[in-house]
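Notes follow once the structure below has been shown.
With one protein chain removed, the remaining protein chains of the complex are shown where they sit.
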Amino acid sequence: MARFDPDAAGLAAAYREHRDWVVALAYRMTGDRDDALDVLQDVFLWLFGRVPVELTGTLRSFLYPAIKHRCIDRARRRRKVVPLRGDLELAWDGGLEDGDFRRLLARLPEEQREVVTLRFALDFQLDEIAAALAIPLGTVKSRLHYALVALRP
Amino acid sequence: MTDERDVDLQRALALSAVPVPPEIDARILDAAGRRRARRRWPLAAAGALMAAATALFFAFRPAPAQARDVNHDGRVDVLDAYRLARAVEAGETAPRWDLNRDGRVDRADVDGIMTALVSLQ
Partner (left out) sequence: MKRLLLAFLLCSLEAAASTPRPADEGVRFRTLDVVLTSDAPIAAWQVEITTDGGDSRIVGVEGGAEPPFDAPPRHDPAALQSGRIILAAFDTGRALPAGKHRVATLHLREAGAAPRYQIELVAAGDPAGERVSATVTVDPRSPTP
């Protein structure tokens, strides 16, 4: 456990360090740049209000659920997330240019899309993913395995 | 050694950069400065405020379980979280439902009920 309790300069540094991936991930999840910017602001204002916090993992894995929940809230409010399969909440394809890959990714269950995005788009380590999603490491490995089987024909 | 296929996946899944307008940066950085500034109150003033707040807390705060019994059926379960979520969506909330005491009745309060429901402690 590590205590995250920086001063003003430390909070500003944390924002600069994490800003780009937070907003980019929010865009990937929602497919909407305005929503992504709203999520960025909400997440950091929430973080500043929460400190000090005890981190069981990295700050990234601590921020991840906050990002995801806010993206889901935005998607519900907008109600314009195109159902990729069934009636899922998040697009997970914001900014993906390759149409073939988008379709391939869309066929995965959402929990597999989530894990593969964290691993390969954000370079989260497996234990970071487990901490971020509050699931066992074995479940992370299993989801990643099945996702890779589908994505690497 | 990195698998070549991993590199392909990294490229395919790479996130798109989202430019952040300077006014948003400024707003967030300003909030960072104000948040820490608030915590530098003189110790005595902070102590007096805490004492007063504590007195009010014990005088008026409903028991946590009572506050979470949103539908007043004598028990706290998922139906309370559901009822509160619907009230939040409809904009028809009551101050007593500000369960996390952040000055708002919103999904965070709903999440608080859900967290308590499934907690094994």
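Observations on the model:
Labels A and B are assigned to the chains in the order they are written; within every chain, residues are numbered from 1.
One rule holds for everything that comes next: contacts are C-beta pairs under 8 Å (C-beta built on N, C-alpha and C of every residue); 3 or more make two chains touch, one makes a residue touch a chain.
None of these values were measured; they are calculated from a predicted model.
Of the candidate positions B:7, B:26 or B:117, contact with the unshown chain belongs to B:117.
Checked against the hidden chain, the listed residues A:8, A:59, A:135 or A:150 yield one contact partner: A:135. Although one chain is not drawn, its touching partners on chain A can still be listed: residues 76, 86-89, 110-111, 134-136, 138-139, 142.
Of the residues in chain B, those that touch the hidden partner chain are 71, 73, 77-79, 81-83, 85-86, 89, 114-115, 117-121.
Just so it is clear, only the chains that are shown with their structure count from here on.
One finds 18 Å separating the Cα centroids of chain A and chain B.
Chain B makes touch with chain A in their complex at residues 5-6, 9-10, 12-18, 20-21, 24-25, 27-29, 31-33, 35-37, 102, 107, 111.
Those residues of chain A whose C-beta lies close enough to touch chain B in the complex are 7-8, 11-12, 15, 19-21, 23-28, 33, 36-37, 40-41, 44-45, 48-49, 51, 69, 73, 94-96, 98, 101, 116-117, 120-123, 148, 151-152.
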